[in-house]
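The complex appears here without one of its protein chains, the remainder shown in place.
Per-chain numbering from 1; labels A and B assigned in written order.
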Amino acid sequence: MPREVEPSLNEKQFFAKALQENIRLDGRALDQFRALELDFGDEYGVADVKLGKTRVHTHITAEVTTPFPDRPFDGIFTITTELSPMTSPSIELNRPSETETLLSRLLEKTIRRSGALDTESLCLIGGSKCWSIRADVHVLSHDGNLVDASSIAVIAALQHFRKPDTSTEGEQVTVYTVREREPVPLSLLHFPLCVTFSFYGEGLLGKGGEEEGEAVLVDANLMEEQLREGSVTVGINRHGEVCQIAKLGGLPVDAVALLNCVKVAGVKVKELSKFIAGRLEADAKKRDKGGLMAELRADNDRVS
Amino acid sequence: MPLDTSTYSLALLRLDGRRWNELRRLTAQISTQAAADGSSYLEMGNTKVICTVTGPLEAKSTSGNRSGGDRADVQVSIRIAGFSGVDRKRRGRGDKRTQEMQTTIANAFSQSLFTHLYPHSTITLSLHILSQDGSLLAALLNASTLALIDAGIPMRDYICACTAGSTSSYSSNDEKADPLLDLNNMEEQELPFLTVATLGDTDDVSVLVMETRVQIGRLEGMLAVGVDGCKQVREILDQVVRKRGTKILEGSQL
């Protein structure tokens, strides 16, 4: 297995020196996200997020299964993550790396455990039939901050997804195809997103004479991620409800600074949510040409 | 079984009779295992864990050492005993929650220990959970700290952890909600809570994990109570170390 290439000492020094003067190597402000792009596929529930050079593809699928026996009135919602060798040669197939484990845990905690998707609405017949919604997160290119990009992709894809409409008569469930009935969107309760902060302390910046030996960055790229000494990921929705906080060891950071991070995350999430909503609206406009009636109008172009 | 929190507002006493700012009984022993370089046994209420430390030892093969070898690698393995919980569920080693805790503990201690004093070697922490009743990650972190002190591995300061919760549910934004210190299993099931670990007496937070939804306004109070609880925990752990130290010195006096 080829090892991950670590930044050289020279790069490290250059980066540290720049950071001491509050400059990031790509010219962003310390609390600025990279250019975010969000595209939807032709199918419902396909989202492609580009955050700088990081690219994450998410696909939502739905099928009818039997619910878990201990939760007969709840549907099933799973998020699976996949990091393949195409992302980085240091990643092996069939052996979850630490990055992947943490990524899937964070998505799980932020989106699934916080109850973003109303699983009760996925139940068709209590104890025997329910929808199983599965979100497959594929990382296509890794240039840092996978967690934030993945959370955006999953939330956008969930909002974009339409599941086939159903009707229940007694014990009989009918699933209608797209041609029979317009598919219905999922019932989402809130839209949590992750914002990751990277901390740099005296280990990298050196023992500065002054007190301000610490720097905090938002949306770190791969090199910034490799050099960081600690990080905190905050999952928060636009209503200011914190869904999870994960500071898994690393550089000790003052409690007040952490609270500050949470506040900043709240602001960032509002911006991100607005962006996602805008993109969804544009996509809906593109798809909807006035509904079925407009499609059947006589003045449409004839298909030759 | 839903936790009945309605009585709390009447007497301001929790289910087990504690007030909001009271820790459970925290007892610990160190040097419990003769075979290990350092070991500890810690009880936080009914949560019981054993920690053994081996090392620093030379790494078996150079390929296993990721950090390039100029500092010691901290490795953590957690075993949850089948009888530790209410339902006897077998957790495989691949369990992601356990893996996350392992990563957390390893990352926390590789920052607080002076790992650069032991190049190309490994410090192995082995944690066994005998009984779980909430505050699991906090108990693991505290036990690890004690075992590492017993092993004589230099560290910046104690890493002390505890949990803090809030009596409000996530949806209501009531200002009356009290923060709670050191939650037990039943409270953890029902209330929003966070695990916080600080470095020694400072306010510097090394680990902060929250897995439940809570209003942003509640967070500050919870964190403040948690950090304060960590200082109480440090005091207790320090007493354990001192008592042990005095005993050792008296023993060698003969």
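Basically, a contact is a pair of C-beta atoms (placed from the backbone, for glycine too) under 8 Å apart; a residue touches a chain by one contact, two chains touch by 3 or more.
As a convention for this text, contacts and distances are computed from a predicted model.
Between the listed names "Trafficking protein particle complex subunit", "Dolichol phosphate-mannose biosynthesis regulatory protein", "S1 motif domain-containing protein" or "N-acetyltransferase", the UniProt record for the complex's undisplayed chain reads "S1 motif domain-containing protein". Within the set B:R79, B:K96 or B:H120, the residue that contacts the chain not displayed is B:H120. Taking the complete complex into account, residues 31, 37-38, 55-58, 72, 114, 116-121, 149-158, 200-201, 238, 241-242, 244-254 of chain B touch the chain not shown.
Convention: only the chains that are shown with their structure count from here on.
Contact residues of chain B toward chain A in the complex are 66, 68, 94, 96-97, 99-100, 103-112, 170, 194, 198-199, 202-217, 219-220, 223-224, 227. Remark: chain A residues 3, 6, 96, 98, 101-102, 104-105, 108-109, 113-115, 229-230, 232, 236, 240-256, 258-259, 262-263, 266 touch chain B in the complex.
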